[in-house]
Every structure is written in C-alpha cells, then in structure tokens.
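With one protein chain removed, the remaining protein chains of the complex are shown where they sit.
Moving on, here comes subunit A:
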Amino acid sequence: MRERRAARESRRAREFEAFVAGAGGRLLHAATLLTGEPTGNAQDDTEAAQALLTVALARTYARWDRLRGEDPYDRTRQELAALYAHRARRYRRPRGGLLDRLTPRERLVLVLRLYEGVAEEQTAATLGLPVERVRAICTRAVTLMRTAPPRAPGAPPVAGHPAGAAR
C-alpha cells in the first residue's frame, strides 16, 4: 500500500515536472500579461505572475491523478483564470506591462480569447458571463489596445473608463 503510493507519487512528480518544463514558459507569459508586469527584459521581475502560476500549478498537481484524460494545460489555464478573477483587485495598479491600460477583467478576456485562443463560449463559461458580454469586452479591449496610450505608472484608470460596468 505504502509502496504503491510512493510509486504513484514519484510518477506524478516526474510527469508534472515534464509538463511544467514544456508548458511553464507559455503559462508564465500568460500570467505576466494578466498581472501587468513587464516581460521585455530577462531580468524583469515577474514575482506576482510567478506566485499566481505557482498556486494554479499546485492545484493542477493536486488533481493530477484524477485528470482522467483532461489536458493539464487546459486545467492549469482554468485554475489561473479562476484565481486571477478572484484576486482581480490586486492587479489594478499599472506595473509597466503591455496590458496596463485595461481593467483586470478586460485583460483576462483578452488573454483567454486572443493569446490562448479559447472559444468565446468556453471563455464565457469560465468567467460566468453571457457570451455577448465576453464579445463586447473583447471588442472593447481590442479597440483600447489599438488606440489608447499606455497609462502612466501610478495613474488612476483612464477617464471615461466605466469602472462600474467594467467590473
């Protein structure tokens, strides 16, 4: 019994390590886009994104034996999205990242839809929103990304940003 458990644990640890080695970079990039930390230089600090990703990966690890054919990457992405949505308030302050000009929810929709290529319906289900809302948020985020200038660090959200509607 004990030996079987030990064997299972070592197999899980091996598989998990291989998974993180393969998918970790992309997941960390997604997390960094969400937290709004800069990614341009190698020495850029992505501490918040690392913390977010570590918890999401830990939850995937805890579920590893019960994934039943589910893609661990999809699972981790879902955990990441749920965790980020739960902690969204922490990431409102601009940190010099690419998506600084967007609200946390707009970032999440943009990253899921465009960076990760998740279908509209699945994004809506993940966020608990109607599909039309997701489409509207995505369109708005795309427009903002193409037009609005980046927010200065420490500045309040752009005037005219419907803070109430955006949450």
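Basically, a contact is a pair of C-beta atoms (placed from the backbone, for glycine too) under 8 Å apart; a residue touches a chain by one contact, two chains touch by 3 or more; residues count from 1.
Operating definition for what follows: contacts and distances are computed from a predicted model.
K.L.:
Looking only at the UniProt record of the hidden chain, which name from "Cytochrome bd-I ubiquinol oxidase subunit 2 apoprotein", "Oxidoreductase", "Heme exporter protein C" or "Putative membrane protein" is the right one?
P.N.:
"Putative membrane protein"
K.L.:
List the subunit A residues touching the unshown chain?
P.N.:
9, 13, 16-17, 20-21, 24-26, 28-29, 32-33, 37, 39-40, 42, 44, 46, 49-50, 53-55, 57-62, 64, 98, 110-111, 114-115, 139, 141-143, 145-146
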